[in-house]
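I am attaching a structure below and will ask some questions about it afterwards.
The complex appears here minus one protein chain, its other protein chains still in place.
== subunit A ==
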Amino acid sequence: MAEAYENKLTQSQIAELAIHCENAELEAYEITKITDDFPQMTYKDAFDIQWEIRRRKEERGNKIVGMKMGLTSWAKMAQMGVEQPCYGFLADYFSVPEGGEFKFDELIHPKIEAELAFVLKDELKGPGVHIGDVLRATDFVMPAVEVIDSRYKDFKFDLKSVIADNSSSSRFMTGGQMADIADLDLKNLGVVMEINGEVVQTGAGAAVLGHPAASVAMLANMMGERGESLPAGTFIMIGAITAAVQVNKGDAFTVRYQGLGTLSGKFA
């Protein structure tokens, strides 16, 4: 981020935009990207909006259960026309148990992605966090599927708008088989996504910033810019290993992970 880490929006504009974005999420309707109306918006403004949405949810009694990275593949960044990854938070009601159903009608235009999740045993605090720190601080790794659902019309956004929209976070599922990090070849770890019994995507861990742990390091460093850390126990989804696949009501999916079992569920 070349620009200075400062605000161009006022506190009341940030609060209003947080309500604007969160309502679209809660009531499942589309909005246009907010930088159209606020071209002066900075990255700090965008993150402030996201953190205000987080505050609003916590104030309402929701728990924050983890973090996610988004736009972590070079292909995805190019596809979306953004320059770097972003992060978002996961609220308790985003979680759907393994084998469960995602309620299609609660979402706008959901897509699913095959991911991995890291669970930390030690705190990570940027700046300066590298892959080695992440491996040392990781308790275990487990499979995850993320459902992304940008609130922006036709998934058209820029990096600042998507950050303000909690990086398209919507729902997720985790389960399968946990594993110690030393037992996994994370770069070469393969995933196979099937929808309605047909293989639609395959990929390997290196699709995420070259190494899945690099994504966690980047998250720690980005959070560090705000003085925030990732405490021990944090659940972190690293970003998509496969391309995001659009789903329809009634679709059933299974994602198979090399050495980590499978996750399956459906959109009802």
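Some observations on this one:
As a convention for this text, contacts are C-beta pairs under 8 Å (C-beta built on N, C-alpha and C of every residue); 3 or more make two chains touch, one makes a residue touch a chain; residues count from 1.
By definition in this document, contacts and distances are computed from a predicted model.
Between the names "Spermidine/putrescine import ATP-binding protein PotA", "Glycolate oxidase", "Carbohydrate ABC transporter membrane protein 2, CUT1 family" or "2-oxopent-4-enoate hydratase", the one given in UniProt for the chain missing from this structure view is "2-oxopent-4-enoate hydratase". When you scan A:15, A:77, A:135 or A:204 for touch with the missing chain, the hit is A:204.
Considering the complete assembly, subunit A touches the hidden chain via residues 74, 185, 187-192, 199, 202-207, 210, 241, 256-259.
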